[in-house]
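The complex appears here minus one protein chain, its other protein chains still in place.
Chains: A, B and C, in written order; residue numbering restarts at 1 for each.
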Amino acid sequence: MKVSIIGATGYAGAELLGILLNHPEVEIGAITSESQTGASIADVYPHLRGVYDKKLSSMADKSQFADSQVVFIALPHGHAMGIGRELAAQGIKIIDLGADYRFRDEAVYEQWYKVPHTHPQSGAVYGLPELYRQQIKEAKIVGSAGCYTTASILALAPLAIRQLIDVRSIVVDAKSGVSGAGRSLNLGTHFAEMFDNLKAYNIGGHRHTPEIEQALTEFSGQEAVINFTPHLIPMSRGILSTCYANLLTGVTAEDVDQAFQDLYSEEYFVRLLGRGGYPAVKNTRGSNFCDLGWHVDPRTGRVIVVSAIDNLVKGAAGQAVQNFNVMFGFAENTGLTKIALYP
Amino acid sequence: MKVSIIGATGYAGAELLGILLNHPEVEIGAITSESQTGASIADVYPHLRGVYDKKLSSMADKSQFADSQVVFIALPHGHAMGIGRELAAQGIKIIDLGADYRFRDEAVYEQWYKVPHTHPQSGAVYGLPELYRQQIKEAKIVGSAGCYTTASILALAPLAIRQLIDVRSIVVDAKSGVSGAGRSLNLGTHFAEMFDNLKAYNIGGHRHTPEIEQALTEFSGQEAVINFTPHLIPMSRGILSTCYANLLTGVTAEDVDQAFQDLYSEEYFVRLLGRGGYPAVKNTRGSNFCDLGWHVDPRTGRVIVVSAIDNLVKGAAGQAVQNFNVMFGFAENTGLTKIALYP
Amino acid sequence: MKVSIIGATGYAGAELLGILLNHPEVEIGAITSESQTGASIADVYPHLRGVYDKKLSSMADKSQFADSQVVFIALPHGHAMGIGRELAAQGIKIIDLGADYRFRDEAVYEQWYKVPHTHPQSGAVYGLPELYRQQIKEAKIVGSAGCYTTASILALAPLAIRQLIDVRSIVVDAKSGVSGAGRSLNLGTHFAEMFDNLKAYNIGGHRHTPEIEQALTEFSGQEAVINFTPHLIPMSRGILSTCYANLLTGVTAEDVDQAFQDLYSEEYFVRLLGRGGYPAVKNTRGSNFCDLGWHVDPRTGRVIVVSAIDNLVKGAAGQAVQNFNVMFGFAENTGLTKIALYP
Partner (left out) sequence: MKVSIIGATGYAGAELLGILLNHPEVEIGAITSESQTGASIADVYPHLRGVYDKKLSSMADKSQFADSQVVFIALPHGHAMGIGRELAAQGIKIIDLGADYRFRDEAVYEQWYKVPHTHPQSGAVYGLPELYRQQIKEAKIVGSAGCYTTASILALAPLAIRQLIDVRSIVVDAKSGVSGAGRSLNLGTHFAEMFDNLKAYNIGGHRHTPEIEQALTEFSGQEAVINFTPHLIPMSRGILSTCYANLLTGVTAEDVDQAFQDLYSEEYFVRLLGRGGYPAVKNTRGSNFCDLGWHVDPRTGRVIVVSAIDNLVKGAAGQAVQNFNVMFGFAENTGLTKIALYP
């Protein structure tokens, strides 16, 4: 099956390329980059030398996607809608790793992203397979879930679905490795500035907030309004999301346990460390796993759920491929059997 | 003025020694270590070579402290009370960097630390100068505030004192560099295990919890019960504490601003980055500063305060020296003028 | 084909297990650990959860290896010889990741490792496939080449074989990530001690020295005596080896280029960055590649070769599997197609 990648030179695009190279059902068609059109991908990412090389084209030439059954898009938000609409019109399926196709209500997108949505009513499905698998199977366009959101939604979904928590009491304190900030140069991600450093950013305004709220509102049937606080951690990859919520009256620790078991016990990529468990990002690094541990604090009546993922795999490229596998009926872990690089 | 250090070979003890070496009013007397009695401190910490060296004694020999006006104690909890009682009986002032003298109610100490308190009614004062300065001036024994607690209490005190927040709604999500786990060997703090890693620990049970609750209860006049979650970050030093609380009805962002200004505008070691400010641990590394920024989220009605300190300085040794300066009437930043090591 | 792993809980053993799990021709038999006998491997290495789990046995029970065609041994030096002799007597092939089977002359081993060699004349072959492929094909016992040695020998072999350099002028300055020091706890590899640190060790006495000398002596026909200096770098994985040698009179830069091309142009795992190229360890991290770049300095008459590998893959487990593939006639990169984890 031929697939193309639009935006292959960001970290998510490069990770996607690396995964697809080892996917047994895939042949790679075009790979594009607007900033480095004409360059060889193995010059842009020398770790690919000897394994794969190809000239990067511009996405402006639409004909190169004609024989692709799927096009993955890994562009900054606002840039997928235009090309997405054109490809969709040609009957090509789309898996977008960005934000453009993640919202049911385009007004929410426009409010948080400050750009008009130019491909409304696209029929896009939210691409978090553990929770939207049936829709993804039928989808023509998938808005693959983001990194912070995947970690946070997977952590809270069992509690929201079972209505064990007050969805207006939620605080998500998330921590990400620096690759989450992308490959563009910035003083804040300059090595000497970020090494031995740690800081929060975008408090109250991070764009993954409405994505988490959308999912939790759907699951719980109550309007979720949350605090989401991202932090930058001096490591290259990984997200740890620490999620706090008030338990509703009468909810027991066993109810919490049951909710996680019921939702995830059959999920390959969600590993339950159980009540009292402590996920560590290193155990997921380079893999598509999401590790979950939860804690019930009787003193405060809160549940605290901790989740760990690799932001570029389960939080981006791996999830996109998992969505792809679901869409085309492949075993869900096809091409995604890598374990974490440890230590 | 002669001072001694009991427990000079842990990270806090060594930092304390380094600070006192440059303190113009201090002469160092005995330095002790039970695990390395007889060794030279410059062999244990080679960065001291050429600057300071001395044999480590055992604290068993009490006579060595006789001419010290103050003894600093940097021992694991449970070990300061015994020697503390003996020294206090001789009229020697004590500044303890551990937990033994931090609680007004010994029962709370015994409940969280699981050891009997053997020096009750000691008259000890809580050693956080910005908030307990008057008591510290008169104190004979100071229980210097801990690392996570300093970062968290300084962040929340203005709001508790002015009764702007619901003190039962507080969530403190704290992140610490690995030196906070001490110099004892442990698989979890082995370099290859912790590098490029990140994890939470002791959820719902960390012993700094009651220390924060004690202070916030005193300040607000309401019983504070909080969630405190510590995390280990792959860096050597620094704590970032992200604190969430529900604002009481009618409280405005300007009320919040005012509370911080009123409490801290004259404090040398508290730097206010203002509403919307983002402290970064690197700006405090090696210094005794606490940087504070706060955010009011109208969507959720919460205030989020972020604080950054160096866990070994403002969170331990620097604070102990600041307490010392207060006790003896020196300018509060005497010996504490170092700026952060940047980058 | 059934294979067993003796010593599965060190970093090299765990890496080996991870590689073999994805090797299409392999079924894993016993996995042993003397220090953690009876534990489950997924408890010892939680990144394996959900992928693979098995109880660790003691190697004392020899019967468990009876149906293995190959046994990989990843024990500290001195411990492979005993079990190796027994297994060899039963006709089981052995791939040892340690030093016991790497020396043609046991006296050299005994001199550097200070233990008697108890399995002399074993017929063991040196396990560096690019240079000893024919012998490995026929071997019953392979002493897989070490981490520093692989990086250094691959860098210098073309020059030694073509006799372009004075093999008594060689200086190898090597830098390794901290996983090279193993999982055993040690103050020198405690996170807070090694972070933001860098040091040399074992100058003039590192045990990889005679292994490099043995190979270079064989290739050049001259007795190579070298300086080898290892350094510990604050990163988890990777070796960079910077190798200096005096060019013999009349040797040109083009001669040097030709030597690398001739020896390695057909090698899958050796990537030639060419004259002026700069390998970076990150491009090899998690992969079995060795990247090589070389420089000719006309001012000094020296050639400088830089090589980069992942110490746990091409420097240990990956190389062991590559040796296995050679021994059994599989394509050499079977199970070894992972590209570097980047970034």
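Quick note on the criterion: contacts are C-beta pairs under 8 Å (C-beta built on N, C-alpha and C of every residue); 3 or more make two chains touch, one makes a residue touch a chain.
These numbers were taken from a predicted model, which means no experiment stands behind them.
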Which residue of A:196, A:213, A:297 or A:310 touches the chain not shown here: A:196
Residue of B:179, B:214, B:227 or B:307 touching the missing chain in the full complex: B:179
Residue among C:165, C:306, C:326 or C:339 that touches the chain left out of view: C:306
Where the unshown chain meets chain C, residue by residue: 168, 171, 173, 175, 177, 192-193, 195-201, 203-204, 225-227, 229, 231, 233-238, 240, 242, 244, 278-282, 285, 295-297, 299-300, 302, 304, 306, 308, 343
Residues from chain A at the interface with the omitted partner, ascending: 11, 177-179, 181, 183, 185-187, 189-196, 234-236
Interface with the unshown chain - residue positions in chain B: 11, 14, 18, 21-22, 45-51, 179, 183, 195-196, 236-237, 268, 271, 273, 280, 282-287, 289, 291, 337-343
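Quick note on the criterion: only the chains that are shown with their structure count from here on.
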Centre-to-centre distance between chain C and chain A (centres being mean Cα positions), rounded to whole Å: 37
Averaged-CA centre spacing for the pair chain C and chain B, given as whole angstrom: 46
In chain B, residues with contacts to at least two other chains: 177, 192-193, 195-196, 234-236
